[in-house]
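Left out: one protein chain. Kept in place: all the others.
Which chain is which? They are A and B, in the order written, and residues in each are numbered from 1.
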Amino acid sequence: MSLIAELPNAGLLKKVADAMKDLCKDVNFDCSEKGIQVQSMDSSHVALVSLNLKESAFTDFKCERPASLGMNVDSLTKILKMTSPNDSLKIRHQVDSDVVGFQCEGTDDRISEFELKLMQIESEHMEIPEQHYKVIAKMPSSEFQKICRDLKEFGETLQLSGSKEGLKFQVKGDIGSGNVLLKPRESEKPEEKVSLTIHEPVNATFALRYLVNFSKAAPLCGSVTLGLGPDAPLLVQYDLESEDKGHLKYYLAPKIEE
Amino acid sequence: MSLIAELPNAGLLKKVADAMKDLCKDVNFDCSEKGIQVQSMDSSHVALVSLNLKESAFTDFKCERPASLGMNVDSLTKILKMTSPNDSLKIRHQVDSDVVGFQCEGTDDRISEFELKLMQIESEHMEIPEQHYKVIAKMPSSEFQKICRDLKEFGETLQLSGSKEGLKFQVKGDIGSGNVLLKPRESEKPEEKVSLTIHEPVNATFALRYLVNFSKAAPLCGSVTLGLGPDAPLLVQYDLESEDKGHLKYYLAPKIEE
Partner (left out) sequence: MSLIAELPNAGLLKKVADAMKDLCKDVNFDCSEKGIQVQSMDSSHVALVSLNLKESAFTDFKCERPASLGMNVDSLTKILKMTSPNDSLKIRHQVDSDVVGFQCEGTDDRISEFELKLMQIESEHMEIPEQHYKVIAKMPSSEFQKICRDLKEFGETLQLSGSKEGLKFQVKGDIGSGNVLLKPRESEKPEEKVSLTIHEPVNATFALRYLVNFSKAAPLCGSVTLGLGPDAPLLVQYDLESEDKGHLKYYLAPKIEE
């Protein structure tokens, strides 16, 4: 086996696949001793999805030789749909084999096994430079999802501005215009907190439909982090349940105003 | 500001808009010092919708000059979908302005604002004479909805008859015929009671699809009141949560039997 990777909860990979499937069709799962990574442009080449599933997320992880396992995300979600969230999941791949094996075992003596055919996918690994965002906002992931979905009803383009006043989501459309203003909010539950770090006010516009897609990753983590810079892509980051298991990041280029 | 109107719960207006949207496309919200009223024929000019949202339903209500605010009901529901049921909602309109503003504030420091473009809608205000119905029935609004929906599966025309025996909903169709008989029913919960007042037996027929639409107003109030007269339109009335906040009334002309 070139790769044996065992997750305690199949649910984690299921949520990851669900969060990618509306953006990416076929992706390479790059396996190395550090864990599993995915980097993929969305099919319209506007957004970038970057997954880092750290070796520490697994109860057992051995990767003898780095390998890129090309999978169809839809097929992967079909396989993971069969698992119960608390089933353990073993992923196996032998050097040069054209299939990857999934074995999932529940507490109830049911064992499911799948072999998924691998695909050759042209890989375009990009170096994403570490950004120093001028505005960093952390907010409940369900609230981010609701704001994006609701504003999508009014128009296509979101104007996002971070300032001392708060984080403002604005949209203009045929029937009128609307905005939602979010202010810092304390809460005992970390996932209900809103925290804002404003080094410098930023104002940028983005295509709402990508944000609606990103925000579907909400089941992964109770909170989401947004990073805004004046000329930088927007960062939308979800930790994988907890920070030390890794993260799923989305990047979206701003719309250039005409 | 010619109008400032503040509702303690945005949910009330949301339920009102939802209850109108399948019948009316564009309506005038007539604002006066008494509150907000809507009167509108449905788009096929068979049914009449009449809303009375009393001044007392608002925590704050100022209307300096009567105004008719023409809105698209679908656009209004999109705006109200953004509110949480317990958000407070402020409606604002300036004399001669062509937009109406909605500001909604939750307990969680999130402020949403919308400006909806107003429309010029030809108004046809009808005087609805106070009727003395021969049969008055009060029943659970959810039960009325279920009966209408279920009978709709069998045919298009409902025969509604009130008599000493009870209130009978009858329908005939291709696969057979069916009826539901409702008798007076006591209950500690007012919304589970069925009460019947029969001054004179009445028997009339109505197009079921309108009743199915009316019955969608069930979330507004636990009970619904039906008023039947021999040659009068059917009245279907929902209080707005409680009677003193106002009501939403539907009127439907009987089908003439051939």
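Structure notes:
Throughout what follows, a contact is a pair of C-beta atoms (placed from the backbone, for glycine too) under 8 Å apart; a residue touches a chain by one contact, two chains touch by 3 or more.
These numbers come from a predicted model, not from an experiment.
If you put the hidden chain back, the residue from A:6, A:55 or A:115 that touches it is A:115. For the chain missing from the display, the contacting residue among A:81, A:125 or A:199 is A:81, taking the whole complex into account. Chain A meets the missing chain through residues 72, 75, 78-79, 81-82, 99, 108-117.
On the side of chain B, touch with the chain left out of the figure occurs at residues 143, 150-151, 153-154, 175-185, 194.
Everything below uses one rule, namely that only the chains that are shown with their structure count from here on.
Between the Cα centres of chain A and chain B there is a gap of 44 Å.
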